[in-house]
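Okay, so here's the structure we're looking at.
Excluded from the complex is one protein chain; the other protein chains are retained at their positions.
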Amino acid sequence: MKVEVGSTLWFLLRDRAAVISAAFLLAVALAAVFAPLLTPYAAQGMGDPDLGSKFTAPGIKHPFGTDGLGRDQVARLMFGARRSLSMGVLVVVAAMIIGTPLGLIAGYLGGWVDEALMRVTDVFLAFPPLLLAIAIAAALGASYVNAVAAIAVTWWPWYARLARAQTLSVRERAYIEAARGIGVRHRVIMRRHVLPNILTPIVVQGTLDVGTAILVAAGLSFIGLGTQAPYADWGVMISDGRLYFLSGRWWLSTFPGLAIFLTAMAFNFLGDGVRIAADPRLRRVL
Amino acid sequence: MALLSIENLTVEFNTPFGAVYAIRGIDFTLRKGEILGLVGETGCGKSVTGRSIIGLLDDNARITAGRILFEDVDLLRLSDAAMHEVRGNRIAMIFQDPATALNPLFTIGAQIMDVLRAHRPAKRGDLKTDAMSLFADVGLPDPAQMMHVYPHQLSGGQQQRAMIALSLAAEPDVIIADEPTTALDVTIQAQILDLLRVLQRERSISVILITHDLGIVAETCQQVVVLYAGRVAEKGAVEAIFAAPQHPYTRGLLAALPRPGSRGSDLQVIAGAVPSGLERIAGCAFAPRCEYVMEICRGQQPAFSDIKQAHQSACHLHETFADA
Amino acid sequence: MTALTFLLRRLGLSVFVFIGVLVLTFFVSRVIPGNPAALYAGARPRPEQVAAIKVKLGLDKPLPEQFLVYVRDLLDGDLGESYHSRRSINTDLSIFLPATLELVIAAVIIALILGIPVGVLAGAYPGSVFDYATRLAAVAGVSVPSFWLALIAQFVFFSTLGWLPLGGRVSRDISLFYPIAAQTGFYIIDAAISSNWRAFFDALHHLILPALVLSAYPLGITIRMTQASMLEVLSETYITSARAAGISQRVILFKLALKNAIMPALTVVGLSFAYSITGAFLVETIFSWPGVGKYVTEAVLNVDFPVIIAVTLVVTIVYILVNLFVDLLQALLDPRVRLG
Partner (left out) sequence: MKRLLQVLAVLSLLATPFFATVAQDRNIFVYAHPVAFPNLDPSAGNSNENVVMGNVYETLTFYNAPGSAEILSPKLAVSWEASDDSMTWTFNLREGVTFHDGAEFNAAAVKTALDRTIEMGEGSSWIFGMIDSIEVVDDLVVQFNLLYPAPLDLVLSAGYAAWIMSPNAAAQNSAWFNDGNAAGTGPYTIASNEPGQRMILEANPDYWGGWEEGQFDTIVFEISEDSTVLEQMIRSGDADFTYSLPFDNYAPLAQAEGVVVDVTPSFQNLLILLNNVKEPSNDPLVRQALSYAFPYDDVVASLYAGMGTQSRGAIPANMWGHGEDLYQYSQDLDKARELLAEAGYADGGLNVVYTHVASDLDEQQVGELWRASLAEVGVDLEIRGLAWEAQWDLAINDPATAQDAFGFYWWPDYITPNSWLYGMFRSEEEPFFNLGYYANPDFDSLIDEAEVISGTDRAAAEAMFIQAQQMLLDDAAAIFVVDLPDIHVIRADVSGYVNNPAYPHVVFFHDLSR
């Protein structure tokens, strides 16, 4: 499935939900990147306490209130976005980087290599999502990097499968047969001819997956296997606020939860949009 | 005695690229008891015409002008409920690939009984008897066993027979057969066409046979309508048109026709491509590909002219050919 | 392909996958930092206790040997002992697994009962307001963090409205005065078969909120998949031919197309199950639901690796079986797959 970038973009721009989502995500990303410039409480965003304004309810000074160490929740959310967003993206990118070449090799070479690699992916896919990630994250120790690694380890088989399926359909094409016929080495064929032709659906799937990856990462953080203090991601913020949630300090968990919810939704809408726009057969559905 | 008249039927499709003109105003008439061939290349609008008649256009299609008169009632003005009464009961349809037109998860018997039940209340036993007699009518072996058979257990020809049985279930007046034999072998093809002819004769059903194969038209039809780019290029009695085709397009088609009796080949043998449905066409749609093209052809749409009573062609040159 | 060869092939594959799962979990669990012997020894162990326990648990042996011992015990049906509670994991799971399954099955049922009809209707009327609303709801369902939704649900239905309990499986009064005779471990079923209706309604009352929260993700998935598959089925020629034959919309949607649409949608049973289990890991703690999710999150906190492996294994087996069952069901429902 080779897709023209121009027409894909054109279709994407007609999808209102996707456009709004992209704008939202861009805003969140900008808020994350330029957080130090955008909030007067940058130091608090990075963890410094301000015990004087402990547990301030949402108001003009602190629109989303403050936490138990008096930190402004808007600043915490903006700095938290750095981690939550990057976790989602890194998981997907890492999974792609592991999965794509393996799937490509399996699909291209076929035979026992294919069989072996696919059985390995079967094993990974046999776990209910999150369960294996929990076990691995627990084994590696709680940290931001380990959480990303743990989820990526459970995620790559999806990309391996996708890459393999795409490779199988590309493999028989004339130009590849031709390249093989004139003795181009396998490695070169895979990299020059197969890879570019299978990337589109993989990238599309990746866009769809980021939202889910953010959710899973937030889940790990929620049970304490993710970002460590003094930093926080959105999952950690929900977890920290939970103790006080039903005791009148509702704002602590509400806003980070909303942030995850809306971001995941935006990625889903954007991913759907990209998928439909990139697949001519689906465009009619618009 | 016109059973069904199509008048200035115009259909557009909404696409993200803009409106696609599928049918640009066509007229023809189907008389009772005759088989009318609707011929043209892929994309000329012949299937859309069939779907328009039975009211099953895709959601993004819009009929922007015209009338479809069935026994002097405009089908386009009927309510959904009324149109629902027409479908199956008065007008039925047969599809190109019986393998996809039959539901794979239900037995043939169940499917035909669904149709029977939809059109008349009856006891289950009666329905079953009727279903089996329909199977016999269309020449399916062992009708009793057919009741319990799934589509995939039948051969292509048998599937199409079953499909025909389904379309006959409510005793319609008109059957629209959309390329009913394209997916079948040549020998089976002939058998199915025979069956259609028999049904037409014995039940005096009118048939609109949609095909791209002029060979089939020659063997099966009494009337023919040649479509090009959503317009009628030429229409009339089969003998007249095959004897003296008036439109350069029809001539091209006939010239490409292999010996009668062998399987028809694809019709795209005339140089050039069919114009895109996105374009508005000012003059003759065929002009870009026409070897006889004249100045007038690009600017003005040719009107129909009667060559004889039963033979009309839309070409600025028609008199030239008539003389020739 | 006959159903039998299909079944055998799937079974063979499952056995292979299971062995892989076993190796992988064992390996992962032994990488866990910390000192399991100290954990086993209790809150404030002495060095000699820890050393003795290390020998007792065989932790001083090389890894391959530990693995063989583990597999041998496993073949005897023994999942081992929790290092934290020292209880038999078999006993624990016999209590916790039914609790989780009760919750997960309830969530799957909610997801299917709500999701399939909604998906069918949304697929039948693409472009309608209902379609858009459904799509929004489906995306919301798969985007909402379950643990956050659980908090919000508690806030609304417990704190604010006071309709539903905060957590747990049954009220104290039931434990005290109308205890449920454990048979299957599914409280709803146990209470029903012993005609203990007070307990039945009480258990149901406790089940509603966590099950609804858990069903959000599978509901979203179910709607999406049913809708997509309905959309596809409705564009099939056999639907057009049924229309052309004058069959009514009602029969087409809910008899003909549904049967076709449900075939691919059946995979959502497996998916729903998987995502409900995932949700359960996060949500059970919030609802104080004594299931494997709560069990394993605590085990993770305590690096209690016999529990971590056992839960991973058992839940994965259940998951593999569910998928196997779904595959079989699909094969059985499709006349194109020959039986026998």
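As written, the chain order gives the labels A, B and C, with residue 1 at the start of each chain.
Note that in this section a contact is a pair of C-beta atoms (placed from the backbone, for glycine too) under 8 Å apart; a residue touches a chain by one contact, two chains touch by 3 or more.
Since this is a predicted model, take the numbers as computed values, not measurements.
A.B. asks: In the intact complex, which of the presented chains make contact with the chain not displayed?
C.D. replies: Displayed chains contacted by the hidden chain, ordered by label: A, C.
A.B. asks: Touch as defined at the start, partner being the missing chain; which of C:Phe67, C:Phe130 or C:Phe158 qualifies?
C.D. replies: Only one of C:Phe67, C:Phe130 or C:Phe158 touches the chain omitted from view, namely C:Phe158.
A.B. asks: Check the options C:Leu7, C:Leu166, C:Leu313 or C:Val326 and report the residue that touches the missing chain.
C.D. replies: Of all options in C:Leu7, C:Leu166, C:Leu313 or C:Val326, contact with the hidden chain holds for C:Leu166.
A.B. asks: Of C:Phe16, C:Phe67, C:Tyr125 or C:Tyr178, which one is in contact with the hidden chain?
C.D. replies: Counting the whole complex, the residue in contact with the absent chain is C:Tyr178.
A.B. asks: To test your reading of the contact rule: which positions on chain C touch the chain that is missing from view?
C.D. replies: Answer for chain C: residues 32-36, 38-39, 41-44, 46-49, 52, 84-88, 91-92, 95-96, 114, 137, 154, 157-159, 163-164, 166-169, 171-179, 197-199, 201-202, 204-205, 208, 212, 285-286, 288, 290, 294-295, 298, 300-303 touch the chain left out.
A.B. asks: If the hidden chain were put back, which residues of chain A would touch it?
C.D. replies: Residues of chain A in touch with the missing chain: 47-49, 51, 54-55, 68-69, 138, 141-142, 224, 228-230, 240, 242-248.
Keep in mind that, in the parts below, only the chains that are shown with their structure count from here on.
A.B. asks: Which chains are shared contacts of chain A and chain B?
C.D. replies: Output, common partners of chain A and chain B: C.
A.B. asks: Counting C-beta pairs in contact, which chain pair has more, A-C or B-C?
C.D. replies: Top pair by contacting C-beta pairs is A-C.
A.B. asks: Greatest Cα-centroid separation from chain A: which chain?
C.D. replies: Max centre-to-centre separation from chain A belongs to B.
A.B. asks: Using mean C-alpha positions as chain centres, tell me how far chain B is from chain C in Å, no decimals.
C.D. replies: Roughly 53 Å, centre to centre.
A.B. asks: Where the CA atoms of chain A average out and where those of chain C average out, how many Å apart are those spots?
C.D. replies: Centre separation, chain A to chain C: 24 Å.
A.B. asks: Would you mind listing the residues of chain A that make contact with two or more other chains?
C.D. replies: none
A.B. asks: Using the touch rule from the top, collect the residues of chain C that touch chain A in their complex.
C.D. replies: The touching residues are 13, 16-18, 20-21, 24-25, 28-29, 31-33, 126, 139-140, 142-149, 151-152, 154-155, 158-159, 231, 273-275, 277-278, 281-282, 285-286, 296-297, 300-301, 303, 308, 311-312, 315-316, 319-320.
A.B. asks: In the complex formed with chain C, which residues of chain B make contact?
C.D. replies: 54, 56, 59, 84-89, 92-93, 95-97, 100-107, 111, 114-115, 118-119, 150, 152, 163, 166-167, 169-170, 176
A.B. asks: Under the stated contact criterion, what part of chain C meets chain B in this complex?
C.D. replies: It is residues 126-127, 236-248, 251, 255-256, 259-260, 263, 333-336 of chain C that touch chain B.
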